[in-house]
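Missing here: one protein chain of the complex. Every other protein chain is in place.
Each chain gets a letter, A and B, in the order it is written, and its residues are counted from 1.
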Amino acid sequence: MSGHSTYQPKTGIERWLDARLPIVRLMHDAGVSYPVPRNLNLLWTFGGILVFMLVAQIITGVILAMHYTPNANMAFNSVEHIMRDVNFGWLLRYLHSNGASMFFVAVYVHIFRGLYYGSYKAPREVLWILGVIIFLLMMATAFMGYVLPWGQMSFWGATVITNLFSALPVIGETIVTFLWGGYSVDNPTLNRFFSLHFLLPFMIAGVVVLHIWALHHVGQNNPTGVEVKDVRKDTVPFTPYATIKDLFGMVLFMLVFAWFVFYQPNFMGHADNYIPANPAATPAHIVPEWYFLPFYAILRAIPDKLGGVLAMGGAIVILAFLPWIDTSKVKSMTYRPIARQFFWMFVLVCIGLGYLGAMPADEPYVTISRILTVLYFGFFVALALIGIFERPAQLPTSIADSVLGGSGARLAHATASEPQAKG
Amino acid sequence: MSLRLSLAGLAAGLALAVGPAFAAGDVVKPPAQSWSFSGPFGKFDQAQLQRGFKVVKEVCANCHAMSLIRFRNLAQPGGPGFTTSQVEALAQTYQIKDGPNDSGEMFERPGRPADAFPSPFPNEQAARAANGGAYPPDMSVLAKARTYERGFPKFVFDIFTQYQEQGPDYITALLTGYAEPPQGFPPLLPGQNYNTYMPGHLIAMPKPLNDGQVEYPKGPDGKSPVPETVEQYAKDVSAFLVWMAEPHLEARKRMGLQVMIFLALFAGLLYFTKKKIWSRLPDHASAH
Partner (left out) sequence: MAHATDTTGTEPTRRDFLMLTTGAFGAVGAAAVVIPLIGQLAPDAQTVAAGAPIDLDLAPIAEGQAIKLFWRGKLIFVRHRSKKEIDEAKAVNVATLRDPQSDEQRTKAGHEQYLVVYGSCTHLGCVPLGSSPGEPKGEFDGWFCPCHGSHYDSSGRIRKGPAPLNLPVPPYAFTADTKIKIG
């Protein structure tokens, strides 16, 4: 997809720099002339939104770290100090805490968009796997960030999640002790989580660079799943066409983000986390943050400790194998009548698991969790099988065809207006 | 169409997934009160905060700490609206432990606006010892630390109605919820009290408020403008607790409105700019 560079240095300085470090050329090729399928819908703006969220989280996070104290005796009060005394501290802290949730909102839309339009299929397997790695890093970062205020949910979340590793045979207990840096979740745990919470976002940024590199190498998928055939007809230059659309999507997203930050800043959090950590009392009902709930439900659905951990991990890792699980050659589910039904069922299953993850571990929730867990993994089995017998709908011959709808009138209009516009 | 469907589906799904975290069990849901600070234009009622502070100071603070609150907070914008000199005078009525001095001794001195409210007990153990083993929680962020389960689908609607006053609703209900245990309730042990809204109904705190217990400032007619009843005290205390937990609430909502208006206008402009730009394509029937 990456053709010859169209960058032409205009001034002497640009030519001088271009001969030594073609960084402007790189940015021009990636952000201006990069050809984008012309039929992308608003769901494709979520990549840009995610970059925005990562940058926003890093900026607000670095600032919060200037005022926060990673010490078990002072962490809770230092967060309250940010909320009360630091100039705009309440704003920065709410942006960061709600930003984590909005980051996951965006990443889930991004993932489901990729699932629906088959963005994981050849030649985008590596691109997809890099995405799964980013997702895993995000989960680790978010989890450790939630520990930092050292409230009840922080403490007990840290206890429960680190204890997951104790399920591993032989080495499990040792791993947990090493994670804690002691014999329970305590100050050393908080200190190392703070350090890693600061580090991981930059690792995410690194993998994001690889993700975008892979994307620009293979080119973007599009709602038809038909690859670009004629760059001239099927694509538009990234700037201004995709830039302005991404900006529009971003601002729409910010509206939702701002709604939570300014009007419902604690909606996605837990009241219990405003109680300082107390190792002597577990909150009556502990649940992870909403974005972990489906996986938490899968964990609890399995009556065996190791089995639960493996199922939960498997639920994420299986995504990485999707390119080879799905046997259909057709990418977009728009043209896959059977797979499409399964996709929407999968969406409902994930929502259902999320709901169950927030419910107490009682009947009937446990049984329903088990059914939905089976259905979750069943989706992947289904994708493997459906491809064999499903008869996809007629694919458009090209992106341009799909856009112009093959309508004679429109084509005529287009060809008629072209010379005019050129003149 | 499928795009719109998928967006709607995801939104609903994510909303669904945000499950409220609270113990089920024997819970009576507190009635919703009307608060001056609810909603997008919410503001604290200064007179209410001042009354709430009076009750907190005279009653609650005897057992509950408010260690994150400093005297100066009472004079800051968006709060109860005390003047700086009032706050200085108030601070001086408290003795603050300071030191060590040059001879290495800790000493007590009158409070200054920058000092935090001194806690009624030196540590948790002392607090428990004085309260029959129960620890009166710190009030500083209590209004955000208490909630009750909203349940589906209410918590989804809450996103749009901006209902987030579970804390003060619960605290108001709790303060007014002392009652005789119903028939068949196991006999209360010493140090246990029955409360309708406490999960499990057993609460260590004895009924803290009684009608007429706290004298409210008189209006021009020589009478308090609001009734001096448990209900009124409870509401005023709850409002004050919300302010303590979220002292920048007014600034936040005010800035929120500005940001929302700005973003809405900007989104509109971007929409039309995008349309214009995409219309440059000769066959722009394509633009979705």
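Methods note: a contact is a pair of C-beta atoms (placed from the backbone, for glycine too) under 8 Å apart; a residue touches a chain by one contact, two chains touch by 3 or more.
Bear in mind that the values here come from a model prediction, so they are computed numbers and not experimental data.
Taking the full assembly into account, the omitted chain touches A, B.
Although one chain is not drawn, the whole complex shows that of A:81, A:192, A:305 or A:370 it is A:81 that touches it. Among the residues A:237, A:360 or A:378, only A:237 touches the chain that is left out of the figure.
Only one of A:54, A:92 or A:372 touches the absent chain when the whole complex is considered: A:92. Residues of chain A that touch the chain left out of view are 3-4, 6, 33, 35, 38, 59, 63, 66-67, 81, 84-89, 91-92, 231-237, 247, 400, 418, 421-422.
One chain is missing from the display, and on chain B it is touched by residues 70, 72, 76, 112-114, 262, 265-266, 269-270, 272-273, 276, 280-283.
One rule holds in what follows: only the chains that are shown with their structure count from here on.
Distance from the chain A centre to the chain B centre is 33 Å, each centre being the mean of its Cα atoms.
Across the complex, chain B is touched by residues 38-39, 41-43, 77, 80, 83-84, 90-91, 94, 105, 108-109, 112-113, 116, 153, 236, 240-241, 244-245, 247-248, 251-252, 254-255, 258-259, 261-268, 270-272, 274-276, 283-287, 290-291, 293-294, 334, 344, 347-348, 350-351, 354-355, 357-360, 403-405, 410-411, 413-414, 417-418, 421-422 of chain A. Across the interface of their complex, chain A is touched by residues 2-3, 6-7, 9-10, 12-14, 16-25, 40, 68, 73, 137-138, 140-142, 144-147, 152, 158-159, 162, 164, 166-167, 199, 245, 247-248, 251-253, 255-257, 259-260, 263-264, 266-267, 270-271, 273-274, 277-278, 280-283, 285-286, 288 of chain B.
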